[in-house]
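As you look at this complex, bear in mind that one protein chain is not there, while each of the others sits in place.
Each chain carries a letter (A and B) given by its place in the written order, and its residues are counted from 1.
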Amino acid sequence: MAGRSTPRLGIVSSLCWLVLLLAAIPAAWAQAAQASSSRALQPVIETARGGQCVADPAFMRRNHMKLLMHQRDDTLRGGIRTGKHSLKACIACHASQSSQSVTAEPSNFCQSCHNYAAVKIDCFECHANTPANSAAQPQVKP
Amino acid sequence: MNIVLNKLQGGSRGHYQLLAGLVLMLLLGVSALLYIEHHGHIVTGMNNQFVWGLPDVFSIFLMLSGTGALTVALLASVFGKVEYEPVAPLSGVLAIAMVLTGLLLLMLDLGRPDRASQAMIHFNPKSVLSWNLYLYSGFMGFVGAYLWTLVEPGMRRFTPWAIGLAFAWRIGLTTGTGSIYGFQVARQGFDSAIFAPMYIALSLSYGLAVFVLVLLLACRNNNIALGDALLKRLARLQVIFIGVGLYFVLVHHMTNYYFTRNRDFECFILFDGGIYTTLFWLGQILLGTLVPAGLLLHPGIAQMRVRIAASLALVVLGAYAQLYVTILGSQAQPLPLFPGRQVSSSFFDGVVNSYTPSLSEWGLGLLGLAMVGLIVIMALRLIAFLPQRLDDAALQKHRAKQALAAS
Partner (left out) sequence: MKHDNPTPANEAATSRSGRRGFLAAAAAGLTGIALAPGVRLIEIAQAAPAGAALSAGASSKVRWGMLIDSNQCSADCKACVTACNSENGLSGGTLPTDSQWIRKLEIKEVRSGRKQYLPMMCQHCAEPPCVDVCPTGASFKRADGIVLVDRHRCIGCRYCLMACPYKARSFVHAPVTHQKPDAPRGMGTAEACNLCVNRVDRGEQPACVAACTASGHAAFLFGDLNDPSSEIAKRIASYPTRQIRENLNLDTGVRYLGI
């Protein structure tokens, strides 16, 4: 009994492995192709306008959310406005050259990384996503 | 207790009809909720003049009825009325379901419900809404503990502790609910200490009405014999509670009328408020208070099951009318910025505002009611809370046995 079922089992399991292997090859190829192409899977980081950010990119990638959360209470509740961590200053530097915004297009600065990380940005429900004194700021809200 | 408690079996036609109705209401309610969340409150009838609308009416009704629904359990376990013991678990389940859903409706009506956790992280000791979070969860916790002491073998000795804490918490909770309005100095319709005791009194009436309606439905759908003795007691109790509620309402309105500074508001509610006047006299006083009390006073009331159900349904409708008049009527009146002078502006100062609830707000209300029903049914299916029989003979035996055990 055991002897007769084993070969059948062996054939079935080998076939399964073969199918998996065959499926994996095109998948790996596509992965490699995508990694090398500039399609939407990778975040597109547009060059900022200004000189230097308040901290280096590695620090900012990990900690910008903490800076934002801590600073907003200092500014709003404490009235502390040093300008160094001003959100308006961030936006003025990082706004896209083409759309004048940090979130209008999927490739704009904040939106692109956040799309990649699948983290919804809540800030711009309230905050202006364009710099002050720019052509993108109409005088009165439509 | 010698009356056996069973789980809800279901299977009857009435049960499936009820379930189907509740699920339909739930689906309508969820779609209304998603509609409001997506488009914002602009799609509701609420605006800067009518800040809290129909969802708040439903929410407060559920909160009041929820705390009131515990009355029977309190009578059984705190005040020693043993004939209510078999239905005490049902009372507890209903209380938890209604308070939970009332709080849920409040949270779903928020402008930013995704931030509801902020209320848990940041506590404002002066804000009644902040207290509410702890009052409601504490109430549900204590009632849950009470139910556990009822069903868990060997935990019966803790029942008085659990129900005592639930009782104290219940008083605090309803005081808090009333104080949401009572603490507001801005409006003539609020600004009164009487809101706290008034809401306690009203919660007794509304809660008992909802409880008895649910009891009648449960007995009918599950073939539980419901005796006349129990119903007669409940009917009498309901009349007393209606009376107490009416007393506080009368005192509130009389005092408001007496104060010259509030008289224009009272005249608005009592005489020339349009829908609010109609709802007050017809809905709250006549149909919600006088008619049910009169109907329930009949000496042979226990046999008139339809009359009982109709009277209690009228009490519930009267509850909605009362809350509509209290919560919305106070918002219809303009704020007295310059008493005695006529004020007008672009922001609707000085004018009586009008409010029409939108369909989506009715949807939210339906969501609340559906959730109460579904939570109760689910709880009864999972845990044995339904008494097997409540006829006179069984209750008499139960009372005799308890008396023997006590002596």
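Assume contacts are C-beta pairs under 8 Å (C-beta built on N, C-alpha and C of every residue); 3 or more make two chains touch, one makes a residue touch a chain.
Since the structure is predicted, the reported quantities are computational estimates derived from the model, not experimental observations.
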Contact list for the unshown chain, restricted to visible chains: A, B
Omitted-chain contact residue, chosen from B:Q49, B:S137, B:T277 or B:Q402: B:Q49
Hidden partner chain, residues of chain A it touches: 42-53, 56-57, 72-74, 76-84, 86, 88-89, 91-93, 95, 97, 100, 125-128, 130-135, 137-142
Interface with the undisplayed chain - residues on chain B: 39-42, 46-52, 106, 110-113, 115-116, 118-119, 121-124, 126-130, 132-133, 180, 183-187, 331, 335-338, 340-349, 353
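The rule we apply is simple: only the chains that are shown with their structure count from here on.
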CA centroid of chain A to CA centroid of chain B, Å: 47
